[in-house]
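With one protein chain withheld, the remaining protein chains of the complex are depicted in position.
For subunit A:
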Amino acid sequence: MGRFWRLVGAVALALFSLMVLAQEEDDPAKEAEKQKKQLLEQSGGILPSDLYVEQGEQLFKAKRGPKNASLEACDFGRGPGKLEGVVGRLPRYFFDTRRVEDLDSRIRTCMIRLQGFKPEEISRSEVVAIAFYIASLSNEQPVVVRPLMPQEKKLYELGERLFYLRAGPRDMGCATCHVTYVGKRAGVLPYSDLLKDKRAASHWPAFRYSNDQAWTMADRIRACYANLGMPAPDFYSEPIIALTLFMNVQANGARMDLPGFIR
């Protein structure tokens, strides 16, 4: 626990000076790289995402919940306890739940099934920290999401249709910005090209240095809806998994940059 708090202190200090020094580049990828370098120099080699990874590792390995069990037996698709590269292979179909699950919902499943937590007891911040830990073990691994099972094919197809759906008082739809207006700015960041730029989906979960938040893809998707005044789909719900599946397939072949470090 001592190392944990030393990390907290170092990161808080570095973040503070980062905000003071903030000066922006035009290319968001270059800008993030610059900020990352600055942060690393100031903190003595520690990033805020390291903190979440560390916290996630503790949560993953600790015996917790009504069943007093760790998550080490959790199967993320490559067998119980095998964590290397799993993030690049999700979402996928799981025989035990008979559902297609993404990283977030699979963590939740294991917290319920292995540790005995009730669904309403699951803490979102714990799931995010655990997601960061698992993501750290998939860094530099390729994205390989190929819908082969009928359930995966079906959900991919529905995810694609949801991606193009427009609704609400602002006629919101994912594709409107992320296909038609890629590279253009409404506000600070240009819209990422979710169909052609493989980097777009391959850096989640990510730390956002602009608002000091740890986000998974689910948080990213929910913020897209909220930004346009739409109610967001529930955490761990199928629309989020379907959209993630659709986007991750577009990122196939990309080398994952995890945990991501973005504005």
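Going forward, a residue touches a chain if its C-beta (ideal position, glycine included) is under 8 Å from a C-beta of that chain, and two chains touch if they have at least 3 such contacts; residues count from 1.
Everything that follows uses one rule, which is that contacts and distances are computed from a predicted model.
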For the chain that's not shown, choose its UniProt protein name out of "Ammonium transporter", "Monovalent cation/H+ antiporter subunit D", "Sulfur oxidation c-type cytochrome SoxX" or "Urea transport system permease protein".
"Sulfur oxidation c-type cytochrome SoxX"
Looking at the whole complex, which of A:Leu162, A:Leu194 or A:Met217 touches the chain that is not displayed?
A:Leu162
To test your reading of the contact rule: which positions on subunit A touch the chain that is missing from view?
26, 154-155, 158, 161-162, 164-171, 173, 175-177, 179-181, 184-187, 191, 225, 230-234, 237-240, 242
